[in-house]
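Just passing along the structure, written as structure tokens.
Let's turn to chain A:
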Amino acid sequence: MNETPHLTPQEIIDLYRAEFGTGIHDARITERGEGVRKTKGYNIWIRVDRKLLKPAIKKLMDIRFPHFAVIAGNDLGDEIELLYILSVFYGTKFGEYMITFGIRLPKTDLTVPTITDLIPGALLSEREKQEFFGITVTDIPDGRRLFLPDDFPQGVYPWRKDETGIKPEMVRELWAIDRPKDRPVPPVPEKKPVQEVPAAEGMKKKTGGATE
Partner candidate 1 sequence: MLTDIILTVAGAVLVGIFGIIVAFFLMGIDRIVTARMQARIGPPLIQPLTDMRKLFTKENVVPANAIPWLFNMAPVVALASAITILLYIPVGGFPPVLSGGGDLILVMYLLTLPALALVAGGFSSGSPYATVGAQREMVTMIAYEFPLAVVIIAIAWKLTVSGIPLPFMLASVQANPVWGLVGPLGIIGILILFFVLLIVTPAELSRIPFDTPEAETELAGGVLVEYSGKNLALFTLTQGVKTVVMASLVVALFIPYRLSAILPTPAILQPVLDLLFYLVLVVLVSFIAVSLIRVSMARFRINQVVSAYWMYLSLVGIAGMLLIMADHILGVV
Partner candidate 2 sequence: MNGDTKKKSTPYTVPIGPVHPALKEPVMFTFQMEGEVVRSVDFAPGNTHRGIEWMGMRRNPVQIVHLTDRICGICGVVHSLSFARAVEQIAEIEVPPRADYIRTILHELERMQSHLLWAGVAAHELGFDSLLFLAWRVREQSMDLIENLTGNRVNYGIVQIGGVRRDISDEQRPIIEQGLSYYRGLLDQMKTVFLDDSTIRMRCRGHGLLSYRDAQILCAVGPTARASGVAMDVRHDYPYCAYGDLNVQPVIPPQEFGGPQGDVYDRIIVRLLEIAQSIDIIQQCMDNMPAGEILWEKKYPKLLSVLKKAQGEAIGRVEAPRGECMHYVRMDGNDAPATWKVKASSYSNLMSWIPMIKGEQLADIPIIVASIDPCMSCTDRVTVIREGSAANLTKEELTRLSREKTRRLSQC
């Protein structure tokens, strides 16, 4: 592994701008300090062209082997934005940066190449994005569902905010459940909500008695 010296966040962005030019739609740095000394931690956000996803990650691997955290995603209406969240320079005292590559996929063409050939550990995250956003990861080594049960309806993608998201009838409110009507009579009679009324009345009487 070739070790590049530790870079500042701005230097990383400059490197990317130099390499990919207009392929970088947006690049910014956020910083945050906590505690007494407010030592700063940096996050780098780079929005790239969807074609540049793999080159961008490869570029990062050339700088220093990154740690891949997860792929997050936003449903932006007509597009789905995938955010590849990585971190680089771990092992340096307070020198690690989070680097997020964002790509946008129009809902008419939801395909993205797999990055598992670069970082095999991304497999779980890619499988999860397939089932939760309905995207297609091309060349994924294992395209099975990950978290969703096998009998989960096809074509429903829980994190989508359009008509393919979770439908209202799939949502069940635990507090509102009642006994199904087609069941045999339970061994012990159901508690009627009415039963609470006498108790409430009793309470009233009691308090009434106290005030009298």
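Criterion: contacts are C-beta pairs under 8 Å (C-beta built on N, C-alpha and C of every residue); 3 or more make two chains touch, one makes a residue touch a chain; residues count from 1.
If you want to know what made the cut, all candidates are chains of the complex that A comes from, given by their letters.
Just so it is clear, the structure is predicted and the values come from calculations on it, not from any experiment.
Candidate 2 is the one that touches chain A in this complex, out of the options 1 or 2.
On the chain A side of its complex with candidate 2, the touching residues are 30, 32-41, 43, 45, 65, 67-70, 72-75, 83, 85, 87, 89-96, 98, 100, 119-125, 144, 146-149, 151, 158-159, 166, 172, 174, 177, 179, 186-188, 191.
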